[in-house]
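Each remark here refers to the structure printed beneath this line.
Of the protein chains in this complex, all but one are displayed in their positions.
For reference, chains read A and B in written order, and residue numbers begin at 1 within each chain.
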Amino acid sequence: MKDDIILRVVAKLTMPFMLVFALYVQFHGDFGPGGGFQAGVIGAAAIVFYALIFGLRAGQRLVPEAVVEAMLAAGVLVYAGVGFAGLALGGAYLDYFVLDHDPVHGQHRGIFWVEAGVALTVSGVMLKLFYMFAGRGSAE
Amino acid sequence: MTVLAAHYSHWVAIFLISAGMYILIARGNLLKKLIGLGILQTSVYLLYIAPGKLIGGTAPIVAEGFTLYSNPLPHVLILTAIVVGVATLALGLALVVRIREAYGTIEEDEILERD
Partner (left out) sequence: MEALIIHVLLTAMVVVIVALALTRNLFSVVVLSGIYSFLMATVLVALDAVDVAMTEAAVGAGVSTVLLLGALQLVASREAKPLHRPFLPLVVAIAVGGVLAYGSLGLPAFSDPQAPIHTHVAPRYLNDGPRETGVPNVVTAVLASYRGYDTLGETVVVFTAGAGVIALLRRRRKRPEEKQRKTDKEEKKA
């Protein structure tokens, strides 16, 4: 597909918008529809789009397998880490009120890091699934 | 007529549930079974979210100028359910790919014959 000039140009034009939209949905999940899951899937879809047009090898050069597997696990660790931070600062597990000087700011901080962890894991898993299914056929 | 208007969304969701169940049970092709499972899950989401809607309300994002909001609690449950559904689909598809490599077919009758 990378020989077709229309697909190549359109992919290069739209991919940055997709990535920025993923970040927008992630950070504006507090004020509009959105949040971690949607942002993770949209980010993974941008990379899948690139890999569909330019080939799986190019996609794997852009986001290597090791990075994707690290993202998978790091998201869960970030989420659990927020819980332990709540324990360490004197509250219960996953207690957001103690994370900052003010309970409402503590909630903001807790929700921010929790959504970041969710977005990391979901985008890592979706991308890894695509790599596994697309990579299996070409090796046979 | 009022009974139809009051329960149409429930009945459509129930029809979709039985259609998904029929595809899951009756068809022998493993890939179509997985798609039937997906349809069953999606129509359960519909059955869950439809009662939360209030005509004249708006999305449950608190803002100035809106007083009536639709119920946010089913949305939370179904968000989790959608992601779990795609996880199930991914694992099922991986199993189908391995079955195809082991038996050479994905029709249920032929797999049972060869086993």
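Assume a contact is a pair of C-beta atoms (placed from the backbone, for glycine too) under 8 Å apart; a residue touches a chain by one contact, two chains touch by 3 or more.
Computed from a prediction, not measured in an experiment: that's the story for all the values here.
Q: For chain B, which positions touch the chain that isn't shown here?
A: 3, 5-12, 14-23, 25-29, 31-32, 35, 38-39, 42, 45-46, 49-63, 69-76, 78-80, 82-91, 93-98, 100, 105-107, 109
Q: Identify the residues of chain A touching the omitted chain, counting contacts across the whole complex.
A: 25, 29-38, 41-42, 44-45, 48, 69, 72-73, 75-76, 79-80, 83, 94, 96, 103-105, 107-108, 110-111, 114-115, 117-118, 121-122, 124-126, 128-130, 132-134, 136-137, 139
The definition used in the following text is that only the chains that are shown with their structure count from here on.
Q: Across the complex, what residues on chain B touch chain A?
A: Answer in residue numbers: 59, 61, 79, 83, 87, 90, 93-94, 97.
Q: Which stretch or stretches of chain A touch chain B in the complex?
A: 31-33, 37, 122, 125, 129, 132-133, 136
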